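The complex appears here without one of its protein chains, the remainder shown in place.
Moving on, here comes chain A:
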């Protein structure tokens, strides 16, 4: 039996492990009947189907659109659009405090 390789669980993650009925045509992993999504894809590939391109390029485009949209929404140009290059320079990867001290990633902003 080939076990289903889709990751499941809310806090404790594991592999599904049920009998696979198909292989995802995009990533090749084995998928059981419960996890088979539209087009015979695994859930992750199905969710990512409409997203492609270089991630950073996509982020840049999203940022631009988002800033414009948010600024319009709030009726002013404060918030994200107000962060200029000077503000952003302090948050480049090399500008972090002693990297070894950082948490699981420098995205760990608010750690309770």
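The rule is simple: contacts are C-beta pairs under 8 Å (C-beta built on N, C-alpha and C of every residue); 3 or more make two chains touch, one makes a residue touch a chain; residues count from 1.
In the analysis below, contacts and distances are computed from a predicted model.
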Legend entry - Listed names "Glycosyltransferase involved in cell wall biosynthesis", "NitT/TauT family transport system ATP-binding protein", "Beta-ketoacyl synthase chain length factor" or "Sugar ABC transporter permease", with the criterion being the UniProt name of the chain not displayed: "Glycosyltransferase involved in cell wall biosynthesis"
Inset, instruction - Against the chain that's been left off, what residues of chain A make contact? List them. - result: 6-13, 43-44, 46-48, 55-56, 58-59, 62-63, 65-67, 69-70, 73-74, 78-80, 82-83, 86-93, 95-98, 100-112
